[in-house]
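Coming up: chain A.
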Amino acid sequence: LSGCGSNNSSSTAAGSSKAADSSAAASAEDSSTSKELSGKISTGGSTSMEAVIGALQEAFAETYPDVDITYDPTGSGAGITGATEGSLDIGLSSRDLKEDETGVTGTKIALDGISIIVNKDNPITDLSLEDLARIATGEVKNWSELGGNDAEIVFVGREAGSGTRDGFESIVGVEDKCVYSEELTATGAVIAKVQSNPNAIGYASLSAVDESVKTLTIDKVAPSEETVQDGSYAIQRPFVFVTKDGAEQSDAVKTFIEFATSKDADELIRAAGAVPLA
Partner candidate 1 sequence: MKSKSRVLKNGLRTTFVYVAAAITMAVLVGIIGYVLYKGVPELSWQLITSVPSVTKKVDGIFPYILNTLYVILLSLLIVLPLGVGAAVYLTEYARNKHLIRVIEFTTETLAGIPSIIYGLVGMLVFCQMLGFQSSLLAGCLTLVVMTLPTIIRTTQESLKAVPVSYREGALGLGATKWHIVRTIVLPSSADGIITGCILAVGRIVGESAALLFTAGFGKIVADTIFEAYSRSGATLSVALYMTAFEEGKFDVAWAIAALLLVIVLIINLAARAVRAKTRKKNK
Partner candidate 2 sequence: MNMETGNPIIQTKGLTLHYGEFEALKGIDMDILSQEITAFIGPSGCGKSTFLKTLNRMQDLVPGVRIDGEVTFHGKDIFAKDVDVTWLRKKIGMVFQKANPFPMSIYDNIAYGPRLHSHIKKAQMDEIVENALRGAALWDEVKDRLKKSALGLSGGQQQRLCIARAMAVEPEVILMDEPTSALDPASTMKIEELMTHLKKKYTVIIVTHNMQQAARISDKCAFFLVGELVEMGPTDRVFSTPKDKRTEDYITGRFG
């Protein structure tokens, strides 16, 4: 039970190597056999993973048109619960499994940087992890204390239970200590908020951030595929497939997990804005 975390990484490693083989095999094989695969794969959970799942789903459907993949964006918590209860074939979580979440196995399929974003008009370009922590806990209240404008800091974040929030708070070390000015329930809402409020700072999935806001460098490191992959950009989290231990998996589910963890999926994951595993 305590080995849950290590369990994750080991299975991930195993999964990815195996997947590489089988997907290579699949593409080498006659496409008529692949068409025979059919069935339903129910996935659900993390909302941050929506784009990634969407991309995987679209590509998978091209090879296996008879496999029907569903996705419910109910949040990481619900994804893990769904997998545990067996109502989902694959639970989606944008955080590692916690110690008390037993009976399921997590398989990392990608990484996601958590970008720290501010309004475009904000002169600040870089923050240290410590500064970030001080902002989050409300220790620093004015941008001028960090060399910016004389304006109150508006710290916006996500609701309790969000994988993004969990990732941010645990890495920055401010769990349970954040003083939010506003809690929004979705990534897009955070970006919109930061875009419309000149004094706002927030965090959002790297995959979703666009030009409408400014992404800060953290300790001089900008989030990007490389920095996330090599770990030099600290604020990041995994995208995890959660499956129930000991449950009978259909061929379709197995093939999909293999496909998602294969090298073929990298391009798709990139297209969805996330970072493929190294």
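Regarding selection, all candidates are chains of the complex that A comes from, given by their letters.
In this text, contacts are C-beta pairs under 8 Å (C-beta built on N, C-alpha and C of every residue); 3 or more make two chains touch, one makes a residue touch a chain; residues count from 1.
As the structure is a prediction and not an experimental result, all values here were calculated from the model.
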From 1 or 2, the one in contact with chain A within this complex | 1
In their complex, what parts of chain A are in touch with candidate 1?
-> 42, 44, 47, 50-51, 54-55, 57-59, 68, 70-74, 87, 184-189, 191-192, 208, 210, 268, 271-272
